[in-house]
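Yeah, one chain of the complex is gone here, protein chain that is, but the others are all in their spots.
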Amino acid sequence: MKILMVLILAFGCILAGGWIFRFLGRKVSGNKPYFRDMGLGVAFGYVFAALALAWLLWAYAQSHSNDPITANKFFFLGKAVEGFLLFSFAAWVFRFFGRKIGTSTSKRIFRSMPLTASFGVLTILVYAVVSIFAGWLAPYGQEEILSSANIVPGGNPNIGGSPEFPLGTDQIGRDILSRLIYGAQNTVGIAFATTCLAFFLGGTLGFLAATLQGWVDQFLSRGVDVLMAIPSLIFALLLMTIASAWAGSEQSLLTYYMIVIIAVIDSTRVFRLSRAVGLNIVVMDYIEAAKLRGEGLAYLIFREILPNAYAPLLAEFGLRFCFVFLTIASLSFLGVGIQPPMADWGTMVRDLAQFINFAAFAPQVASAPLLAAGAIALLTVAVNFVVDWMLQKTSGLKE
Amino acid sequence: MVAQMADTLLKIRELKIDGRSDETWTPIVKGIDLDLCKGEVLGLIGESGAGKSTVGLAAMGFARDGCRISGGSVEFDGVDLVKASASIKRSFLGRRIAYVAQSAAASFNPAHRLINQHTEAPVHHGVMSRSESEADGIELYRKLRLPHPEEIGFRYPHQVSGGQLQRAMTAMAMSCRPDLIIFDEPTTALDVTTQIEVLASIRKIVEEFNTAAIYITHDLAVVAQMADRIKVLLRGEEVEEADTREMLSNPKEDYTKSLWAVRSFERAPKPAIQTSAVPIVAIKNVTAAYGKEAVLHDISFDMHAGRTVAVVGESGSGKSTVARCITGLLPPIQGQVEFDGVALPRDYRKRDKSQLRQIQMIYQMADTALNPRKTIGELIGRPVQFYLGLSGGDRRRRVEKLLEEIELDPAQYYNRLPSELSGGQKQRIGIARALAAEPKFIICDEVTSALDQLVAEGILKLLARLQDELNLTYMFITHDLATVRSIADDVVVMKEGRVVEKGYKEEMFRPPHHPYTDLLLSSVPEMDPDWLTNLLSDRGVDNIGGAAVDKMENESSD
Partner (left out) sequence: MTAIVKIIAQRLALGFLTMFVVSVVIFVAVNLLPGDFAEAILGQGATPEAVEAIRRDLGLDQHPVKRYLSWLAGAVQGDLGNSFAQANFAAFVGADAGSGLASVATQIAPRFENTMFLAGVTALIAVPISLVLGILAALYRNSAFDRATNIFTLSSISSPEFFLAYILILFLAVMNPILPSLSNIYEGMGLGERLTKTLLPALTLTLVVMAHMMRMTRAAIINLLASPYIEMARLKGISPLLIIMRHALPNALAPIINVIALNLAYLITGVVVVEVVFVYPGIGQLFVDSVKIRDIPVVQACCLIFAGAYILLNLTADILSILSNPRLRQPK
């Protein structure tokens, strides 16, 4: 109740501040149209944003305070602000060079790119490089058990770190940095393979249904409707239970089963989209013209329909990848996904999660599980930013 | 002159409007002046992209999303709407300036009854109370000759037909008795017989209340009926302005003259068909249905070599369905289609390559008829390869020859994509693709209706030349009787899935007609500014448009 009162009071104060801000704006600017036609909501927004920014600056200053207790308290906030600025700057630099270097086409693409999209592209590139060259980049092996367990991240020997293991070691003494790097290869690689499989399945059937229509379409669509009536994570868990019985003692097989299971479940969503995209194209007169010419089914699908479906399919691929990636991470987190000893981010979060409770005393300790979870989030955020930009571009929305 | 200045209602000076595309602002209206006196009707005409709708909205001080008024002034009754605050603008809109949109079906809110939308502005602006406005609305519906004026307002928009909605919207615009109404292509989406009713009622009510109006349209004959003065726009700039009669009889600028000249193209009549000749395509007692709903009822007519048969009818008459039966996309339930005296399989999938080749089609929307991912060379080359088996250099030479036929430079266009072409050029590519199969018979489905008049004229001339050179037979599906007049040899009139009348063109355009043909012909607006007035005095308001159709049906059923 008390919190509610405070919230309402704060809201009222900011609203009053907004009114004063607008009033002053009108007076100072001599009733310029911008202030004259400004809604109270906009003025509220300005004051609110200013207050939020001020608080953030204050909190950031606190994180560098000399008092270690205060500094610890704002440690993560400080890191978040620094990370945000660093990423924004990196994205800006990347876009800046993208606009200067390259062919005229690539320059044009970079010119129309918002900062979020350039951040996304940069991040995806970094992940791709890391996952492809994981073997070279990682200082240790992913299954290698080294020296002592539970070395604190940060590499500071005074608080239990070690310069040899910049991100510390896990509960059985494996290097966390190496496992994070290998995790990129395993998690991203498996998600990518799964998405490709799902697209192959769903895309083929979807376009087939759109082109042939009639009973083929009815049969496939109704089937997909039923499969989609079971929430995907639940269905995946059910099938994984069965798969684990099939796999028996050979736990490594389970990873392959998982790929197939998630691909099949996700292909239903791909089917829906490619069928819809296909149906939109099939009603075009040029398809009718090709049919009347007497063209065969293969020509229709591959030469007439597919070339026009690339843009929506590519965007969907990005979204599906995120979804598959998150599903796999969740399954691993729940303990039924990618199996140990393979390094994988979801499993790492689960194994290291208990360290979060030490954050109040030593924030560095808590950073290991957050890094693994953050690695997952960062990639999906990046892909989503790029897809968002692509969708806005292709739909030609001015909104 | 001084007196006239005092009556000036709207004064637009140096109006400039920018549109946003690819993150930059580009000018779409480049400095337009406009004056309008009280009670005067100004016609604003131009082709697509002329900026006429944008100017119309700017006259209300309004710019759509993605547009902005970048300069100039719009003075309405002494108040500059460009500089006025949002609340002052709102107090003018609806009350003193009203708007009638092109698509009434989309511009009425589907969630509210018509009368509630009608009374909204008067109540909001405090002009009338709700009950007064409701009574006034019913009175306006009656004036606009809407059927059942007492109860039509209590329906939802989806329960009322397009032409009636357009009149209801005019009534809504009148609800506050504004000084100015902007009509933005109010009849473009309507059939001719419906259009004439709407035109008559708009003109009547505007005259009765002495309302000033800006009438925006691309149709010269329509504007000739409605406007006192006409202003011609081209790509955001004014071409010329004059009184309607002056403008029609004596246009000054070349562009205006060329617009006027479009309507003069007419081909020489061909000799009559020999009775013994075998028709290229004969439709014999065809009945067809979508699902269970029959759309064609026992249709029969012939099309002979080297002739153009125009199939005329309004939307829903089944004229496009006939084309689908001929091509085999919609296999008829009964009857058959004969080609050169031989019956074709009903389903296109059962026809062989040579049968498919003989019948080609040109579509209304060139945008959807050409695969946007294929170059012109591929688009035309595919049928060349598919039917004639040419490939490599032979194929390329054949495509280049075809491009020359349709008056496009092969070197320049061979590798382009459809998106890099103008609407008329795309339509020419569609023609070339049909010709590539070397057919005897081509179906032209509304090929000119999506094009501006000048461009459409070029396409018609090209088709006429190709017919003479290659002895082609055309089936010309259209709702536009001007096109029929200029290109057809024979005419088939359709209504609700039946052939109403068929014969030579000269006979069709000469009385006596079948009553429906007569109604159709008489509903097509002419360039004569007195046409509508004369027509109304000749036939009376009850013998035009939907009212006449209803009457006809009652008589035939009796």
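In order of appearance the chains are A and B, and numbering begins at 1 in each one.
The definition used in the following text is that contacts are C-beta pairs under 8 Å (C-beta built on N, C-alpha and C of every residue); 3 or more make two chains touch, one makes a residue touch a chain.
From a predicted model like this one, the values you see are computed outputs, not experimental measurements.
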Which residue, A:Ser118, A:Ser267 or A:Thr380, contacts the hidden chain when the whole complex is considered? A:Thr380
Quick one: say which of A:Leu15, A:Leu237, A:Ala311 or A:Met390 touches the chain that got left out. A:Leu237
Touch as defined at the start, partner being the missing chain; which of A:Leu227, A:Leu253, A:Leu279 or A:Ala311 qualifies? A:Leu227
Footprint of the hidden chain on chain A, which residues? 41-42, 45, 49, 73, 76, 116, 225-227, 229-235, 237-242, 244-246, 322, 326, 329-330, 333-336, 346, 349, 353, 356-357, 359-360, 366, 369-370, 373-374, 376-377, 380-381, 383-385, 388, 399
On chain B, residues whose C-beta touches the chain left out of the figure: 57, 60, 62, 64-65, 89-95, 98-99, 101, 103, 106-112, 120-121, 124-125, 155-156, 158-159
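In the analysis below, only the chains that are shown with their structure count from here on.
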Residues of chain A that touch chain B when the two form their complex: 33, 36-37, 112, 284-286, 288-289, 291-295, 304, 307-308, 398-399
Enumerate the contact residues on chain B facing chain A in the complex. 20, 22-23, 65-66, 83, 85-86, 327-329, 348, 351, 353, 356, 359, 361, 363, 365, 368-374, 382-383, 386-387, 433, 437
